[in-house]
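Before any comments, here is the structure.
Of the protein chains in this complex, one is absent; all others appear in place.
Let's look at subunit A:
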Amino acid sequence: MKYDRQFAHANVLPDAPLAMPKQQLEPSRRSLFGALRDVFLVFSSR
């Protein structure tokens, strides 16, 4: 349970959800296995 169940005020904020997607901040690191797999997929799709 994320909110304190003892406190009734937990529910009174407006129920108006807004998505907050996580941003990409770290350069994506590719593993050697991932790179080999991508190469294989390129050839297999031809």
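Throughout what follows, a contact is a pair of C-beta atoms (placed from the backbone, for glycine too) under 8 Å apart; a residue touches a chain by one contact, two chains touch by 3 or more; residues count from 1.
Methods note: contacts and distances are computed from a predicted model.
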The complex's invisible chain, by UniProt name, from "Oxidoreductase", "Transketolase", "Glucans biosynthesis glucosyltransferase H" or "Glutamyl-tRNA(Gln) amidotransferase subunit A": "Glucans biosynthesis glucosyltransferase H"
For subunit A, which residues lie in contact with the unshown chain of the complex? 1-4, 7-10, 12-27
